[in-house]
Each structure stands twice: as structure tokens, then as C-alpha cells.
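With one protein chain removed, the remaining protein chains of the complex are shown where they sit.
Think of it as A and B in the order they're written, each chain with its own count starting at 1.
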Amino acid sequence: MSTFLGLPTAPAGVGHLRGSEPFPVAARRALADTQLRRNLAKATSTIRAKRARVVAELPDWEELREAGRAIKAHTLAHLDTYLEQLESQVTARGGTVHWARDAPEANRIVTGLVRSAMATEVVKVKSITTDEIGLNDALAAAGISAVETDLAELIVQLDHDRPSHILVPAIHKNRSEIREIFLREMADVDPGLTDVPAALTQAARQHLRRKFLSAKVGISGANFAVAETGTLCVVESEGNGRMCLTLPDTLITVMGIEKVIPRWADLGVFLQLLPRSATGERMNPYTSMWTGVTPGDGPQDFHLVLLDNGRTAALADPDGRPALSCIRCSACLNVCPVYERVGGHAYGSVYPGPIGAILSPLLTGIEDNASLPYASSLCGACYEACPVKIDIPSILVEQRARHVEATHGRSAEAITMAAAAWAMSDPARFAAAQRGGQLGRLLARHGVIRRLPSPLSGWTAARDAPAPPRETFRQWWRRTGRP
Amino acid sequence: MRIALFATCLADTLYPRVAKATVRLLERLGHEVVFPAASTCCGQMHVNTGYQRAALPLIRHYVDTFAGFEAIVVPSGSCTGSIRYQHAMVAGRLGDSRLAVRATKVAARTHELSELLVDVLGVTDVGAYFPHRVTYHPTCHSLRLLQVGDRPLTLLRHVAGIELVPLPDAESCCGFGGTFAVKNSDVSTAILADKMRNVLATGAEFCTAGDSSCLMHIGGGLSRLRTGTRTVHLAEILASTPADR
Partner (left out) sequence: MVAAHGAAMNAREEVLGRIRRAAGNGPAPATGAVPRAYRSRGDLRGSQLLDLLAARLTDYKCSVRRCWPGELASAIAAAILDRGARSIVLPPGLGLPLPDPATTGADLTLVVDDGFSAEHLDRFDGVITTATVAIAETGTIALDGSSGQGRRALTLIPDYHLCVVYEHQIVCLVPEAVAALTPERPLTWISGPSATSDIELDRVEGVHGPRTLEIILVAADGPAHATERGELCQST
């Protein structure tokens, strides 16, 4: 892998950062799924409207975004200092900190901790980081069953499916599909279950209640970790997070190293940016914050696993680095015209949508996710929505440049591009090329071209192409004797 | 005022009527328009497709060609965006810091058409006449990169005879995205389908925008489906007068 400074990327063969086919191929199949298209259009338009409403309520939204961006940029520039501070604070308050270079190492650490707690079942709060490293598979291989407790994660797990959204992993399923999954996969479900969301929700409550009350080990991710105080923060809605963070004897939190923030006061920024951008709420129903171990309250055995898995490779990329500022709000997915139509699975990685299109290749190296940076029309809606102002379009363009550089200009496209640049950097050559192009008039009928040869055939599959005019602008200018 | 026209390679080659309309409009407003014979292409497609190195000579060529002008007009939001936000960045990234400095200066004098009219020339009523039902698509780069805001709509509202109808979901992308439309043509088509549905829902005869590339995309779809609705560049509407009827 060619990365900056040769820093290792996330290893292949474990976890879920790579798809099995290029984006355009996977996208074509997704586009043909009528139900998926409808579910996504409905869900994303709902959430877009909610987000717009609560963002408009705040007079200082832009100031909050700028503060969020600056805090993250500062943190990334001093990441070692803040992680060491976090480690010493967590340790001082009775927690244990582990470091994992990559997914297999993190999985080994967590599996070992669950084993030493003598548990064969763990309850999990939704955590994309543990999806990223394939923790559930690793636990299963060790004979430990991981119970997903977030409603959407539970739906996905019961359906043996993959998450398709970083906040609403089952966004691709509608209520009647969810009802069918519950009837098929939940042993204790009421056969008269309807598809009313409230009824489905109650079915999930009943299904998980006993598991929560008897759980020995909980596993979570983290939204934020405050270096100054050693405080971990998890933001959620359902209370499944509180159950997993509070009731078990042992709590294991797996966190990407980029989630640390310097100061306690910084939460005052992010706890405004995140809920409004994510679910379009002024505040999510529950936010839990804990610092090490509190005698008599909650798990008495707390472990924090700090994960690299390609993050340092992303950090070393001066253009890609801001992608590590992401607070996983998913606003960029919800506003993305591409995501809205193909959903998350087409991206192949647990990180879909605009952020996934930059983050996945940064973590794996561009060679393993080469089609993702092209999965965007560069419309800029993601940048506009991003609460920490990640300029995703510019990073996409940089990632494309990395990919082109990695292929050393030897593709057919590269040769065409080089030829075009050669022709267009000189007006005489350009005029000659235009005259050549005017031969395209031979393909035209009634002023349009209905079929172009490959690679432009994709264009004329659904759109007419303009016929070159009899006279270019430059020819007209010269003919009319202008200066 | 003496204004240099950067016609863009697309309008020069495929949509000369857009560049001609820009000339006609500005001359009608009493300005002198020059078209530097050396001008070619801004390199946007190269940069956006990942070919920054290949784009460098195009960037240098643009800067050399337009360095001597006080005001440069571009009838394209995305080309203006590339000149303003990519030229110096690419030059800097590829180690030509001298070019980056020059590019920044030229970019500061480069204006998208509606910006030139409203901000530099200070006109909102250009004296145009266009007796048709029209809907305006803001195009992503004009909207989000340049932030032209309601400048184009203000200009359109002053056109005599026009019936402007709002475009539902106007701010969503048309799915063009340069080589995206070829590399991911299926997704691009799916996005285009919704844009066309919204355009058709307005009952407009014309869909207008400030960018020939997006119009080529939307217009290509409208034409393929024989919808009877056409696209027209903002410059063409603003250049129209009763004499054209």
C-alpha cells in the first residue's frame, strides 16, 4: 500500500471496510430495488427537514461549526498528547486502557476481556467502530454471542444483513419488512404483531429486557472522550445505551483514537452540533457520561480500547486528515443525492455516503476502495451540512488524484485525459480538436446525438448529446471580425 | 468597462449561442467585450477527475491568457468555481507557488456572469424580454461553491414578459458531476430523473441555469424523453430583447 510515510492501513480480511465489487456495479443493483429507493427517499427527506428546522433555531450555528472544526483540527495536531492525557485520567479513576494497532488486535483484546469475565453473551450499544473491526464475528468465533441492542442494529442482526447507514443502520427497511423479520427471527414474539412502529418497538423492548437485566458484559463505542477529565460520552435515544453502560459488571468501550477531545468545555460545542445534525433533535433523549469507575454505580470493571486501524495513515495524509474530525452525525449521508438513491450497502464499507467515500479509502489505502472517491457528483451538499465543516468535495478530488497517481497514468482514461490536456493547453491545437469534433455532426440527427461510443455510451443511455454546431464560438468571433 | 470573456471550452465548442449571448448582453449594456484568442479550458474536468498534473498546463495557460485583464466574465458557475478554488490549490500542491500566487490574483478578477452583472456592473434590470414560462435550477457550484445566492433570480425577475415558476426541490443536484455522469451513469441518471420530474411538474417551457454543463445534462434527458421542455442558459434569456422575437 502506498501511504504517507508508509504508515500501515487497516488490514484486509477482517472487519467491514471493503466491498466485494466496485461502486458502480453495486450501485446499479441497488438502483433497481424499488422498495429500497422508496424507503430511502422517505427516510432521508424526513430527516433532512427535521435537521433544517432545528439548525435554523440556533442563531450561532455557524460559530458552533467553526468551533467544532477548530477543536478537532487542534486535537488532530496534538493527538499523542491528548491520548496520553486521556489514558492517565481513565487509569487514575480506575479504568484500564488498551491500545490496538489494528482490527485483529482490538478483537483479541476484547475477546480476552470477555473470556476473563466468564461471559458467553455480551450486550452491545450501537458502535460503528466495532462493526468496522468485525468484532461480532471475532466474538462468535470464540463462542461468545453479541446481542445488538439498538433497535436498528437489532433489525439488521436478526435479518443477517449489514448496516446501511451510520446512524440508522436499518434505514433501508420499512415497517412491514421489519415486522416480517421480527416474526421470523424473534423466538418470543407475539404472532399477532402489527407493523405499527410503536408495536414493533415494544416487541424489541420485550425481546431485550431480560438480556439487559442479566447482562454481565457490555460493549460500547464512544462519541467523545475528554482528555482533561477522562470522561467518556455516549449519545443515544432508546435507553439501550444506558442499559449496556450501567447494568453489566464489566464495560468494554472500543474507540477510534480520533474521538478524543481536549477539554470538558468542548462537550458544550459537540453536544449541540451532534444531536441537531444527526436526528434533527434539539437534544437526543439520553446522553451518558462516565469517568473510570464509580463505586456503587455502574460497571466496576471498565476497559477502554484505543484503536488505530488505519487512522494514523489517514492522519499522515495532509489533505485527508480532516476526515478524522468526523463526529459520525450522518448529516452528509442524508443530504447526499447519491446516498439517497443507492443506500449504504453499495459503498461496501461500514462507512457509506460522502464521509465513507473519503474515510474508507483513507483507512484502507486507495487501492482497496478505488471506486469510492468517484461515487459523488461533487455537489457540495455534504460540506454545507457537515457540523465540523469537513470539505468532503475537496478531499474527494484529492483522493481521485491519489488514485490516478497510483495507476501511474497508464489507463485508457489517463491517456485520453493527457491528450485532452495537451490539446487544450494550446489554442491552435484546441481549435484543430474542435474542428475534429465537429465531425460528430455526422452522428447527429435533428441537432442531437442519440448514441455515443464507449466510454461515453453511459451518457447516451439516458440522455441525448448535443450535436457540435456548424460553427464554434471561436470561429464565429473570427468570422465576424471582432478584436 | 472592458471585459474579457472566458467562454469555457464547453460553450465555445458545443454551445456557442451561450457565449454569443454573453457578448450581446454585455455590449448592449455598453461594455466592451474581448475574447482572447488564446483562451481554451480551465482544467476543471481534469482536476475533478484526479488529473491534477495534466491540469497544470491548463491552469498556467488560463492565468497567462487572462493576467492582463481587469475583469473576466465566465458564463459558468462550475468553471468560475474551479478557477477560484482549485487553480491556486493545484498549483500549490504541485509545487508551483509562483503560479499559485498569480492564479489567486487572476481568480479574484474572474466573475461568474450573474456576479459580474450584479456586483461589478451594478445592474439587476438588463432590459431583457423573454415571454415564456421559465423555471430556474440553481446548479450546485453556483449555489454552494460561489454562493451566488439570489443574484440570478433577481436578474430573471426583472426580465419583461417572463413567467418565473419555482422549481420544487431546486437545490438538489441534477446528477451531472462531470465525469461522474459517465463513470456512474446509472446513479447519475437516477438523480437526473428526479430533477426532470420536478422541472416537468412546473409546467415550464424552459429550464434555465447559469451553467451549460448542467443544462447539457438536464436538457439531454428532457430531449431524450421528447418532453417538449427545453433548457436555455441564463445568458440567453438576459440577452433576449423584443427585437429577437
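Quick note on the criterion: a residue touches a chain if its C-beta (ideal position, glycine included) is under 8 Å from a C-beta of that chain, and two chains touch if they have at least 3 such contacts.
As the structure is a computational prediction, the values presented were derived from the model and not from experiment.
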Practice problem: Determine which of the presented chains are touched by the chain that is not presented, and list them. | Solution: A
Quiz prompt | Options A:L86, A:I144 or A:L200, residue touching the unrepresented chain | solution = A:L200
Quiz item: In the full complex, which of A:V55, A:L76, A:V217 or A:C382 touches the chain missing from this view?
Solution: A:L76
Self-check item: Omitted-chain contact residue, chosen from A:Q85, A:Q157, A:S277 or A:T312
Solution: A:T312
Practice problem: Go through subunit A and note every residue touching the omitted chain. | Solution: 4-5, 7-8, 39, 42-43, 46-47, 50, 59-60, 63-64, 66-67, 70-71, 73-74, 76-80, 83-84, 93, 98-101, 105, 112, 149-152, 155, 168, 170-171, 174-175, 178, 197-198, 200-202, 204-205, 208-209, 212-214, 226, 228-229, 231, 237-240, 242-243, 245-247, 257, 264-265, 267-269, 271-272, 275, 279, 281-291, 294, 296-298, 306, 308, 312-313, 315-318, 321
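Keep this in mind: only the chains that are shown with their structure count from here on.
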Quiz prompt | Whole-Å separation of chain centres (CA-atom averages), subunit A against subunit B | solution = 32
Quiz item: Tell me, which parts of subunit A touch subunit B in their complex?
Solution: 23-24, 27-28, 31, 37, 319, 337-338, 341-342, 373-381, 383-384, 394, 397, 399-405, 413-414, 417-418, 420-421, 424-427, 430, 434, 437, 448, 450, 455-456, 458-459, 461-466, 468-469, 471-474, 476-478, 482-483
Quiz item: Quick one: in the complex, what on subunit B touches subunit A?
Solution: 7, 9, 11-17, 19-20, 34-35, 37-41, 43, 45-55, 57-58, 60-61, 85-86, 89, 93, 140-141, 143-145, 171-173, 175-192, 216-217, 219-221, 223-224
